[in-house]
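Here the complex is missing one protein chain, while the rest keep their positions.
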Amino acid sequence: MISRRNKKLAFLLAMMLVLSIFAGCGGQAGEEEPGGETATIPVGINVELSGAVASYGSNARDGAVLAIEEINAAGGVLGKQLEGLQRDCKSIADEAMSVSAALVGENIVAQIGPLTSGNVAGSTPIMMENKIPLIAPAATAANVTVDEKTGETRGYIFRVCFIDPFQGTLMAQFAAENLEAKTAAIYGDTSSDYAKGLAAYFKETFTEMGGTIVAEEGFVKGDRDFNATLTKIKGSNPDFIYVPGYYEEVAPLIKQARELGITAPIGGGDGWDSPDMISVAGAEALNNTFFTNHYSSQDTDPKVVDFVEAFKAKYNKEPDSFAALGYDCVQLLVQAITEANSTDPQKITDALANIKDFQGVTGKMTIDEQHNPVKAGVIIEFKDGSQTVNTRIQP
Amino acid sequence: MLEFLQQMINGLSLGAIYALIALGYTMVYGIIKLINFAHGDIMMVGAYVGFFSITLLGTDIVVAMLAAMIFCAILGVIMEKVAYRPLRNSTRIAALITAIGLSLFLEYITVVILGPTQKVFPASAFPVKAYNIAGLSILNKQVFVFVSAVLLMVILQYIIKRTKTGKAMRAVSLDREAAVLMGISVDRTISITFAIGSALAAAAGVMIGVYYQTINPLMGIIPGLKAFVAAVLGGIGLVPGAMVGGFVMGLLETLVMGYGNSLYRDAVAFGVLIIILLIRPTGLFGKNTGEKV
Amino acid sequence: MQEKSKSWLQFLLEVIVLVLLFTLVQYALSAGLVNQSYQITLTSMCINVILAVSLNLINGFTGQLSLGHAGFMAIGAYVSVIITNFMDLPFIAGILGGCLAAGIAGFVVGVPTLRLKGDYLAIATLAFGEIIRVVLQNIDYVNGPAGIMGITKLTTWPWLYWAAIFTILIIVNLMNSSYGRAIVSIREDEVASELMGINTTRYKVLAFVIGAMFAGLAGVLYAHYFYIIRPETFNFLKSFDMLVMVVLGGLGSTTGAIIAAVFITFLTLALQKYAAMRMVIYALTLIIVMIYRPQGLMGNKELSRKTFSGIWGGRK
Amino acid sequence: MLKIREIDVYYGAIHALKNLSLEVAEGSIVTLIGANGAGKTTTLKSISGILRPSSGSILFKGQELLKMAPEKIVALGISQVPEGRRVFQEMSVLENLEMGAYLRSDKKGIQEDMENVFSRFPRLKERRKQSAGTLSGGEQQMLAIGRALMARPQLLLMDEPSMGLAPLLVVEIFNIIKDINSRGTTILLVEQNANMALSIADQAYVIETGEIVLQGSAKELMQSEEVKKAYLGG
Partner (left out) sequence: MSLLEIKNLYKSFGGLGAVINFNFTIQSGELIGLIGPNGAGKTTVFNLITGVYRPDKGQILLQGQNIAGLPPYTICQKGIARTFQNIRLFKDLSVIDNVKIAFHKNVDYSLFSTLIRLPAFFQGEKDIETKAMEYLSIFKLDHKRDEIASNLPYGEQRRLEIARALATQPTLLILDEPAAGMNPQETKELMELIKWVREEFQLSILLIEHDMSLVMGVCERIYVLDYGQVIAEGLPQEIRNNKKVIEAYLGEEVGKC
């Protein structure tokens, strides 16, 4: 009896020991004052590395890490090296908050990520409270940078991506004017606020322009079989199908649509931008499809070409839009640090708010009053397996 | 009507995949009464093995499938030996937690090694052709999935019903102690069950790869859960139940997506499960055995 | 007589310890001695304790395997946010409303499903939990999948601490009574229990409803701390996390559930640095603990009964 | 042939077999009688390797069985007809018999033994395709015996073969046991029906709460006042 209890106790103690070791190393990092003399500039990379959207998070992380390495190789910023602190927020908002708090404890000057609007929202209160800037690579919901209730801009939250209204409106205009569509079906990812936002603005603009929405359907993240709903949509025979969502679902969706004999043009947003689109859906199926984007990865702009090459060299894969946006987040931050000539988070924030004509791989951008990037939009068409710029729209 | 038939075709190919995964669930459950939550993840591993077999070794789809099945059969046996066997006499909930642990382990070890982003099955591995029969569009890959699933089920049924090993598996699941008295090695039989169940999951994984072309480390979670629901629907532990349950799930989801609100697809599938359990607490084909007092 | 005064003394002592602990942390918090990361960890810890202890009532004490606890947490979270943020009522109304709604949901789910046994019950509760999530995803009033953002932060340390203590106290009080014995007897032998005159269905539902209410409470506290709630947060994997805590602590041990909840919370924090590898470590921890200690840290025993016997009403 | 020396078996804290010793001579019928829960089944399970005694030894033809895997023990020639028959309910009669011969691979021999079983139990032959669960209690008992015989055992362990059977059938079963024995199979018979068991056995042991309290030839025990009082309802 006694020995059994001792064993239990010993086990318990052992667990506690392990715990305290872990807890101990968690608490030690970064004891210096914010903005004080540090050897490196710590940048938090708080992204989704596990859970539902781990693939977006890790691609953005790859982009950001590449940017940090390039900058450090070129001598760093203000004579200091950047230090990227990678953390996993498990694709959950509360974890994003917890990670941000931990990063703040390590004296970061800014945070890159998380990817989805919901997880950025989890992180937001911490960043606001500690007055440290957050740059979101891909959070597109309008209320990420603006408080809907008060209409005030959230002072420390920035992003490098489009917001939903822009892309949805753009595609609606394109469909109605350039493709002369009278009827449209919407089949979007309803588990994503991004896709839902796009769908809502598309619908608004398209109907304003006299078009009719003949079918509204949805899928959820992780779906791979769209045959049933596509069969239904085929029955309503639309002139245009709007499919806002991410390439993981969209690519097989388009493929299945074509296999079912749906020939109508299909359109979407920047979530489509990935080399996997062509390898999954195939060149043929992608003909007559269009999406709104910041840039084209097959752009001949040297900045884009360099980025794609460097990325391929490092990771042995093609960058998707998340990787490009993650890369731009770091570049934007570096420009802000340089302009502020300081690593003080408040000064960086001020600099970020005033950035003009920043040249990123996802295009030239200027940060507006609501901390959204004002950047050119393009409509990209897939033609026989390659992206071609169909229309270029300057804001 | 045409649309309805088209939906049926869609539902049957989806159902075939569910059925194949559900079979492994049901076999393992039948023999050690364990909900092997890692089963969906074995399917994922199978898909990856198939993928690498095609892309790195340049094999064709059949060889890829065989390779995946062999690899996962071994993986299943190891998992059982290392993680489940020590718990055979513990509570079932402890085994359940181990299964959850194994599931997370397989998912994230894959993420760590291969990254969380999806991989694309090369289209050349299985060139898709569409047949148009009386206005219905049938794809060769749908036929492939359906036929190979049915074929594997027939083989499985043959193994279980006709071979000595299969009979030993049934004997162990019916009465483990009596089976021991026949000289059947329970450990070996359970290992074989894991091997076969995992091989079937691997086959399903490669089929999903062919059918949907993309695979990722978390791809096993949802089909795994659905297949488990299918197995319970049919009466867990019963091979024919798993097959029927799989097809019912496939058809049901397709019909909800085709004729109802596709967003309620999962809710309807789970709702039907609950209703069936309430009417027939042991599933469609399960026998209601009263407790002995 | 003497014994009575002794137990009163003990009771008083424990109340003092609890209040002291509270005041200490409260002081540390207001003096800014606890960094934000640990503040959040403290919050998660209290919420996890409530979840683990309440799920332990269902899975551990009643012996009914439920995998739908996250669903009740979701209901508590959503209903309370509607009350506090949409209807602008005070926090306490949100707490009561959230708990009540979760309790009602527990009743609605429990009455039909608790007739099922073992794995069938597990899958039915899992299914119900998922249905709750899918339904939330499709209600535009609460923003569907995007969830509700910008929730006022009302959850503070006193709320968290006393809510956790309250949960533990109520469940320990329940278990150390004739009602609690009736509940445990169901786990031990349902048929024999019924033949001892115990309406097992009633007590199963009672335990389920109480468990659901506290899950709702955890949801309320969660929503008003973490700023945003989304249906996806409350999926079946969340229920698994709770189950892991309960089993790791030892089914049927309240102290075990508490220890495991604290342990897992800290483990999550400690592993944050290790990116995707953290999940591998977490998974391996689970497997190894189960292989070497399948009954969990505490088995079904409580930690040092005597120490807590006053306030936790230990069986003498 | 079988020598059990001082084995102890525990179920948790319960000491189920206490220092139990027992011997079975080749060619004989030995019976172990005692009340419900006295430890009879535990003894048989220990021999078959399903339970592991914590100490002692079990020798079969000089070989130690104590740490041997159950399937090895069957392979040595020890089969058991378990308590409550435990036929595989959802398998057919034929399949049940096949399971009995699981370790054998001589198709011809198996076929022969199958015929033997069928000639001994014609009812089983009629129902060979039927699933075992649909058989009556007596038929299931015959199947359980037939199944054990399919392994061609040298030593047959029988656990309460008369349990729950109609008196007429009980007589038949005991005749069968005698017959099996006369064809050269040694039998260790565990029974509650002490009368019948003692009437066919050569040697007998009486077990009470895990201990052998009496032993001797069956005839002696039948005359023993103690046995009469406790087990024969005298």
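Observations
Think of it as A, B, C and D in the order they're written, each chain with its own count starting at 1.
Note that a contact is a pair of C-beta atoms (placed from the backbone, for glycine too) under 8 Å apart; a residue touches a chain by one contact, two chains touch by 3 or more.
Just so you know, these numbers come straight off a predicted model, no measurement behind them.
Residue in contact with the omitted chain (choice from C:L24, C:L195 or C:I288): C:L195. Among D:V81, D:M196 or D:A218, only D:M196 touches the chain left out of the display. In the complete assembly, the contact with the undisplayed chain comes from C:I170, out of C:L29, C:L100, C:V135 or C:I170.
The chain not shown here is touched by just one of C:N85, C:S185, C:T233 or C:T285, and that residue is C:S185.
Against the chain not displayed here, chain C makes contact via residues 170, 173-174, 177-179, 181-182, 184-185, 188-189, 191-200, 206, 252, 300, 313, 315. Along chain D, the points of touch with the absent chain fall at residues 12-14, 35-38, 137, 163-167, 192-193, 195-196, 208-209, 213, 228-230, 232-234.
Assume only the chains that are shown with their structure count from here on.
Looking at B-C and B-D, the interface holding more C-beta pairs in contact is that of B-C.
Averaged C-alpha coordinates put the centre of chain C at 52 Å from the centre of chain D. Distance between chain centres (mean CA atoms), chain B to chain D: 41 Å. For the pair chain A and chain D, the distance between mean C-alpha positions equals 72 Å. For chain B, the set of residues touching two or more other chains reads 108, 111, 116, 263. Of all residues in chain A, those that touch two or more other chains are 49-50, 52, 54, 58, 190, 220. Contacts from chain A toward chain B in the complex involve residues 49-50, 52, 54-55, 57-59, 190, 217-220, 222, 224-225, 227-229, 231-232, 235, 248, 251-252, 255, 259-261, 276, 279-280, 282, 317.
Within the complex formed with chain C, the chain B residues making contact are 29, 33, 35, 83, 86-87, 90-98, 100-105, 107-109, 111-112, 116, 225, 228-229, 232, 236, 261, 263-264, 266-267, 270-271, 273-274, 277-278, 281-282, 291, 293.
In the complex of the two chains, the chain B residues touching chain A come out as 3, 6-7, 10-11, 14, 108, 111, 115-118, 120, 122-123, 128, 130, 137, 139, 208, 211-214, 216-219, 221-222, 253-259, 262-263.
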